[in-house]
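Working notes, structure below.
Of the protein chains in this complex, all but one are displayed in their positions.
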Amino acid sequence: MNIDPQGLNTIPAISIRNLTKVYPIPFRRERVVAVKDLSLDVLPGQVYGLLGPNGSGKSTAMKIVLGLISPTSGQTQIFGRDSSEVESREDVGFLPENPYFYKYLTGAETLHFFGKVCGLGGAKLRTKCAELLKLVGLENAASRRLGGYSKGMLQRIGLAQALVQDPRLLVLDEPTAGVDPAGSREIRDLILDFKARGITVLLCSHLLGQVQEICDRIGILYHGVLVREGKLEDLVSIENQTELILENSSPAVLEQVRALVEKSGGRVVETRKPQTTLESFFLDVTSGRRTAEEPPHVRRKE
Amino acid sequence: MDTPHKIFSPARLWAIASNTLLELVRLKVFYFLLLFALLIIGSSAFMLDFKFQEQFQVLKDMSLGSMSIFSWLLAVLATAMLLPKEIEDRTLYTILAKPVPRLEYILGKLLGILALLFVSILLMSVMFVIALYIKQQAVLTDAVRGLPPEQTADVIRGVKASAFTVSLIPCVAMIYIKSALLASFTLLASTFATSSIFTIIVSFVVYFIGHVQGIARESLLASPNASALSKVFLAFVSLLFPDLRLLNLTDDVVAGNAISSAIFLKTAGLGLSYFCVYTLAAYLIFAFKEL
Partner (left out) sequence: MMVKPLAAVFSMLLLFGAAKLPFEHRLEQEDRAAFFHGAKLSLGLRDQVGQLGFLAALSGFRSLVADFLWIEAHTAWEGTQWGRMALLFNNVTTLQPRVVMFWDMAAWHMAYNASVAAMQDPKQPRLALRLRAQREYFELGKDFLIRGIENNPDRYLLYERLGIVERDKFGDHCAASRRFGEAAAIRGAPTYEKRFMAYELSHCPGHEREAYERLLALYKTGRREWLPTLLERLEYLQKALNIPAAQRVNIPEKKL
């Protein structure tokens, strides 16, 4: 029943077919076409990045996949089950954009609540919650109310919440929005860790650097239309160029290399000193001092 | 998941309901109980130079009257803010993205409100009965003093008869059912409203119209040759609105009217069927709602 683009006989984790979503604007004649005739598959084990400028329909597509809103036309499935069925949500964890939870619950209570909502309970749920809190690095904040959490901490409890029923698929809407670079790096590492455990991930993010680091496949939406889609290497590598980074090489050696290249008919496009990225510079400077869960004054007391 | 998905799971329902209750408790809604206590203590103190029958009458009227008002306000205000708050805070997304049927979600929310109303009405009833008992004992020692022993039995019986009557129990039960009905209606209103204020206004208007619905209904049935326009209007009111006056037994019970079990069962049945219909309607609209 599913058309498999790679010809393999696997059921895609997410399959979107000819999806269109039109939002009516109340009291006006115009409508917003948020997603237009979108078709794509996310295969099990992949990390898929959905990219696009603001308002291009990424969140809308995700919400339709999760059955939170209904499509105007087209179908979406999760592991072969239609999104309109409640059961389709058993195998998926969702982190909405700018997640908010119940402010009056503590981190542990939040996870416990979502676990119970998924039909879990008892000692199994308790160990699961502790495990997840540790995984996202919130074990020290477990008994604090979410009302006092920072944005990054909320993002992380959201990630833990999405994982509570051990889903095979994660849908993450801007998991790193508002998170500091170290935090977003940790989230990136977590996603890589999920990938290693065989969890499929669909994410959207505006941090293209990170998307490039973790995604196998990307799709670019523009005004609701999927303008490009494919494997990341295929899309971004420049086939006829090669990068070469040398250490402790004298100008004479460089000259020799250049001569060699030109002799063989190639061309040196550019020679420059590689710079560290602002990200790694920032991380260098702040490493060892950063304590998201424990503000400085808490430490000084000890 | 190792277990197959359950269509309807009481555990899940209870998780949502208890969380809703917790949310309301953390909103400190129970402070209104203090107000209730102050009201009955205040009214008792104020009535000291009245006859004991008057004191009992006012104590009962005040307690049951404020019990009705508080449970009505609580039902409307707490329910009205539930869904809009969940949508605004986007907590709804996280819950419905889990394998939770929308029916269970909405029933869980309603159950939370029902639990809140139950606890509140129970606590108010306990306070009321204690106040009534204290008053009765005070009046008894006063009334019996200096009476010949053969008359004391009659006096004690008289005092006790004007204090606690069994009819108070179905009366409190109807206060609960009525507030549950108002909660379910408010939930229905909040499924298509866009703001809490709108929901609250609609619920209040329905509350007032509901108390005069009986007049519209009886005049519709009594005057078959009214003009078409007024008939349409009367039919609209009597078909779409609940007769809340029928569901209100408080005024009659405090007047000492005994409630026959037939009347109580019919009244309660009417209230509960409204509750079910409104809940079903709220679910239907919510099931198709774009979040």
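When the chains are written out, they are named A and B in that same order, and each has its own residue count from 1.
Assume a residue touches a chain if its C-beta (ideal position, glycine included) is under 8 Å from a C-beta of that chain, and two chains touch if they have at least 3 such contacts.
The model shown is predicted, which means the values in this text are computed figures rather than measured ones.
Undergrad: Who touches the missing chain here, B:212, B:226 or B:291?
TA: If we include the chain that is not displayed, B:212 is the one touching it.
Undergrad: For review purposes, identify every residue of subunit B that touches the missing chain, sorted by number.
TA: Interface residues of subunit B facing the absent chain: 50-51, 53-54, 57-58, 61-62, 64-65, 68-69, 154, 188, 192, 207-208, 211-212, 214, 217-218, 221, 238-240, 243-246, 248-252, 254-257, 260, 262-263, 266-267, 270, 273-274, 277, 280-281, 284-285, 287-290.
In this text, only the chains that are shown with their structure count from here on.
Undergrad: Could you give the separation in Å between the centres of subunit A and subunit B, each centre being the mean of its C-alpha atoms?
TA: Measuring from centre to centre gives 48 Å for this pair.
Undergrad: Would you tell me which residues of subunit B are touching subunit A in their complex?
TA: For subunit B paired with subunit A, touching residues are 1, 3, 5-6, 9, 11-12, 15-16, 19, 22-23, 26, 89-91, 93-101, 288, 290-291.
Undergrad: How about subunit A: which of its residues touch subunit B in the complex?
TA: Subunit A reaches subunit B through residues 63, 66-70, 86-87, 89-94, 96, 98-102, 104-105, 113-114, 116-119, 121, 158, 161, 165-166, 171.
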